[in-house]
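In this view, the complex is presented without one of its protein chains, the others remaining in place.
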Amino acid sequence: MDDAVNVPDIGAFGRMLGFRVTEWCDGHVRMEMDIRPEHLNRSGVLHGGIISTLLDTACGYAGTWCGTKGHVRWAVTVSLTTHFTGQARSGTLITIGRKRGGGRKIFFASAEVQDENGQVLGFGDSVQRYRSGSEDPEGIPYRAPT
Amino acid sequence: MDDAVNVPDIGAFGRMLGFRVTEWCDGHVRMEMDIRPEHLNRSGVLHGGIISTLLDTACGYAGTWCGTKGHVRWAVTVSLTTHFTGQARSGTLITIGRKRGGGRKIFFASAEVQDENGQVLGFGDSVQRYRSGSEDPEGIPYRAPT
Amino acid sequence: MDDAVNVPDIGAFGRMLGFRVTEWCDGHVRMEMDIRPEHLNRSGVLHGGIISTLLDTACGYAGTWCGTKGHVRWAVTVSLTTHFTGQARSGTLITIGRKRGGGRKIFFASAEVQDENGQVLGFGDSVQRYRSGSEDPEGIPYRAPT
Partner (left out) sequence: MDDAVNVPDIGAFGRMLGFRVTEWCDGHVRMEMDIRPEHLNRSGVLHGGIISTLLDTACGYAGTWCGTKGHVRWAVTVSLTTHFTGQARSGTLITIGRKRGGGRKIFFASAEVQDENGQVLGFGDSVQRYRSGSEDPEGIPYRAPT
């Protein structure tokens, strides 16, 4: 993405996992993450918690895009469901999130994680709540969390 | 835990996050994890995906305890729900998982993540499927995943 | 229940299914329903949708008890999960709901449906949102919906 306005801060845990946001617009997000050995569980496959993390993150971004330069929108996850439909040990994961509805305070979003061959590894839905000021599509001036 | 038989391998991602299993018996598990700066999201609070990871892991352990020395039981997560009821920025998390029912092939488990003051940060339920051989409470001889 | 203040209106669909509220206090509800032939699905067992209905209803009541005579509290279900752990064809079902947390606008509740032998048929969790005025434990004067 060449438009810095639209690049979300992925936060410390996002950097630890190594995912990146490759598309972001109103109601939509696309993320990528390369599977690393430290992402695997005791069975040697991608830990399900990482799939949940990607879904949660994508659902949050899908509802908080803001086109105003220097502004940001924040949401808190209320609930998340994950359905695990496949497994992976390596390669690049693609996560697509989309906003599905909601009102001023709460929104619903769904997301799906695929491997690089298009096999769906997991999908889920989330309820998210806008933090005060973030209901507005214009968002609020960015200030780093303390 | 002083009985090595009962210590589960937490896997690479468990080591990356830094959680530890402090109690494990048939149908029950207790885990701990110290929150680190790299566990935080872009809002500066514990990433929800880590709560989901802890719930998923605890639900899996709750149904796969095996008392036979050198044996192990494996399960695959089919689905997971997470409800986010609180936030944390630091301190030690306690996760309790318990098996709630099921049959030979599938089991249900629930788990809860608390901070060190007993505030519930999240809770959820999971459907898990035993891998072949693991339906038996005696489990199967341990062999490292390849 | 001998205190008419505390008997919730179960609504038209509640009367169609035939459930009754047998205990209701702050954060807790207990309901009963006798399984009838018209509650069964094409496999001849209790339809899962009725288990979801009981869970949804119990979760809603668990967070909307109001001790003020003639007042009422309303909530809207945001999301509901159901895990189906058993089956039944006849007998009396007992549903227990309890509030688990939340803030002024949103609350979380869990519920469980048992048959008369204590076998758990299903359990689940719900996110509910208070309607305007109902955040207050005193509720608002009852007015029939139009």
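We call the chains A, B and C, going by the order they appear; numbering starts again at 1 in every chain.
Methods note: a contact is a pair of C-beta atoms (placed from the backbone, for glycine too) under 8 Å apart; a residue touches a chain by one contact, two chains touch by 3 or more.
Note that the coordinates shown come from a computational prediction; the quantities given were computed from them, not determined experimentally.
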| note | Touch assignment to the omitted chain, from A:I35, A:A88 or A:V127, lands on A:V127
| request: Taking the full complex into account, find the residue in A:W74, A:F108 or A:Y130 that is in contact with the omitted chain. | output: A:F108
| remark: Among listed residues B:A12, B:V78, B:I96 or B:V120, the absent chain is touched only by B:V78
| field | Positions on chain B contacted by the hidden chain, ascending | value | 78-79, 81, 105-106, 125, 127, 129
| note | Where chain C meets the chain that is not shown, the residues are 8-16, 37-45, 47-50, 52-54, 56-57, 74, 76-84, 87, 145-146
| said: Residue by residue, what part of chain A touches the chain that was omitted? | reply: 81, 83, 85-86, 100-102, 108, 110, 120, 123-125, 127
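Going forward, only the chains that are shown with their structure count from here on.
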| field | Chain separated most widely from chain C, comparing mean CA positions | value | A
| Same or different: at the chain B/chain C interface, is the fraction of residue numbers used by both copies above or below half? | same
| message | Can you work out the whole-Å distance between the CA centroids of chain A and chain B? | response | 23
| note | Per the C-alpha means, the centres of chain B and chain C lie apart by a whole-Å value of 30
| request: Could you list the positions in chain A whose residues touch two or more of the other chains? | output: 78-79, 81
